[in-house]
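Yeah, one chain of the complex is gone here, protein chain that is, but the others are all in their spots.
Letters are used for the chains, namely A, B and C, taken in the order the chains are written, and counting of residues starts over at 1 for each.
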Amino acid sequence: MIELSASFMVVAYVMVIGITIGAVAALLQKDLLRAAFISGAECIALAFFFQALLAPDIGLTQAIVGTVLLPGIIILGIFKTRRTEEE
Amino acid sequence: MVSVDSLYDKIKRWTVEFVGGSGYSNQMTGYMTGELQTVVFTLILASLFRIFSIPLGMVLLIAVAAALLYFAPMIVHVERESSNDLNRVLFWVVIYFAVIIAVTLWGR
Amino acid sequence: MIQVTIQLLAFFAAAVLVIIGIAGMLFLDNLIKKIIAFTLLSDGVNLLLVAVGYVEGGIVSILLPGMSTSEFASRAVLVFPVGIVLTNIVIGVSTTAILVALAIVLYRRYGTLKASKVLKGERR
Partner (left out) sequence: MTESISNLWSIALLVTIPIFATIIVNLLFNRNRAIKYISLISALSLVVITILSPYGFQWFTGQPALNPNTLTFTFDASIPAWRMALEFYFGPLQQVLIFVMALILVLVIGIATNGLTKNQGPYIGMIFLLFMSAAIIIMVNDLYHLWIAVEIGSLVVVGVVAASGEGIGQKAALKYALFSALSGAGLAIALALILGLTGYSNISDAIRYIQTTNLAGMSSILYVAFGFFILSWIYAGGLVPIHPLKSEVYGAAFPHGTAMLQAQSKLMLVAIGLVMLRLFGSLPFAREVMLSISVLTMMLGVVMALLQTDLRWILAYLIVSHSGLVTVGISLGTYDALVGGLFQAVNDVLYMSVLLLGCEAVYYFGKGTSTKTAVGIAKKAPWLALAMVLGTFAASGIPPFNGFQSKIILIQSALKVGLPEVAVVILILSVTTFIALFRGIYSIFLKPAETTPLAVSGSVPSEAQEDDKETPIPRGLYLSLAILVVITLILGVYPDLVIRFLTPVAQAVSIPWYP
């Protein structure tokens, strides 16, 4: 049990760093398509974090919704409008 | 003070400028009434300060009256600040939120 | 010295996400970027809710066969936040869909995604 929680701590540290970097990086991109993909990657890190927080069902839902559905909607919006941010 | 105009002069000059030409139009009545409303309301709000301390409230009331005379047409400020620009509204929301948290935490 | 637990890390990450999300919604000018910032904010809220329900040294709140009910009740993480988070994920997706749809419609009408142009204040 103790080893399990210790490994969860390592996961948590990595995922906190991943979430932070992902969130900042997604908002700093000029290319909106890339921003959408990076926000999807951030959602994968979040899903692992949910797993570490003993909520595997939310982890699964978040992994599907956050990496497929949400970026999908946003990418649809980008294709219907424009890909780069205008100055 | 540089200007020797009374409050009425200031308001009237401004509204005439605003309407552009004829000083009597549909809009001017609204602006004049709005100006008076704003002045009265600000004075009333200042007088609410008596809850905390009466002498300070009196000083505040006089200060507010002087400020109102100096910034004369208040309505232009009111209209500009309650514009429907999303970013401006969000800015005011953040200010509000900070003030509310500060006041309630301080009141504790 | 505060002992760093997984719950504390979760609160920290949630605070980071919420602050980044709100700041992004406030200061970024592109509508799609604003929407992405909203998804980050919504993720932060989810993380906060799950972290509230976390129990140190607990077990997953799924009653497996062969587990005594009283031990399960004393050690399982709270179930209620999980339900709230599932709802919040659904609501977040639908809100995002509506925002993207409105952004597309406004892009067709005005030809730009800049919030300072599309959503600027106007005199009436």
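Definition applied: a contact is a pair of C-beta atoms (placed from the backbone, for glycine too) under 8 Å apart; a residue touches a chain by one contact, two chains touch by 3 or more.
Since we're looking at a predicted model, the values are computed, not measured.
A.B. asks: Could you tell me which displayed chains border the chain that was left out of the figure?
C.D. replies: Looking at the complete complex, the unshown chain comes into contact with B, C.
A.B. asks: Determine which one of C:Val4, C:Ala73 or C:Leu102 touches the chain that has been left out.
C.D. replies: The single option touching the absent chain is C:Leu102.
A.B. asks: Quickly run down the residues of chain B that touch the omitted chain.
C.D. replies: Within chain B, the residues touching the omitted chain are 26-27, 29-31, 33-34, 37-38, 40-41, 44-45, 47-48, 75, 78-79, 82-86, 89-90, 92-93, 95-97, 100-101, 103-108.
A.B. asks: Which residue numbers on chain C touch the omitted chain?
C.D. replies: Residues 18, 21-22, 25, 31, 34, 38, 41-42, 44-45, 48-49, 52, 80-81, 83-84, 87-88, 91, 94-95, 98-99, 102-103, 105-106, 109-110, 118-119, 121, 124 of chain C touch the chain that is not shown.
Heads up, the rule we're going with is that only the chains that are shown with their structure count from here on.
A.B. asks: Compute per-chain Cα centres, compare each with the mean of all protein Cα atoms, and return the closest chain.
C.D. replies: Answer for the innermost chain: C.
A.B. asks: Quick check: how many Å separate the C-alpha centres of chain A and chain C?
C.D. replies: 11
A.B. asks: Can you check how far apart chain B and chain C are, centre to centre, with Cα atoms defining each centre and the answer in Å?
C.D. replies: The answer is 39 Å.
A.B. asks: Need the CA-centroid distance for the pair chain A / chain B, whole Å please.
C.D. replies: Taking the mean C-alpha position of each chain, the two centres sit 46 Å apart.
A.B. asks: At least two other chains touched by the same residue of chain A: list those residues.
C.D. replies: none
A.B. asks: Report the residues of chain A in contact with chain C in the complex, numbered from low to high.
C.D. replies: 1, 5, 8-9, 12-13, 15-16, 19-20, 23-24, 26-27, 32, 35-36, 39, 42-43, 46, 49-50, 52-58, 61-62, 65-66, 69-70, 73-74, 76-78, 80-82, 85-86
A.B. asks: Going by the contact rule at the top, pick out the chain C residues touching chain A in the complex.
C.D. replies: Touching chain A: residues 4, 6-7, 9-10, 12-13, 16-17, 20-21, 24, 28, 30, 32-33, 35-37, 39-40, 43, 46-47, 50-51, 53-55, 57-61, 77, 82, 85-86, 89, 92-93, 96-97, 100-101, 103-104, 107, 112-114 of chain C.
A.B. asks: Okay, in this complex, where on chain B does chain C touch?
C.D. replies: For this pair, the touching residues of chain B are 83-88, 90-91, 94.
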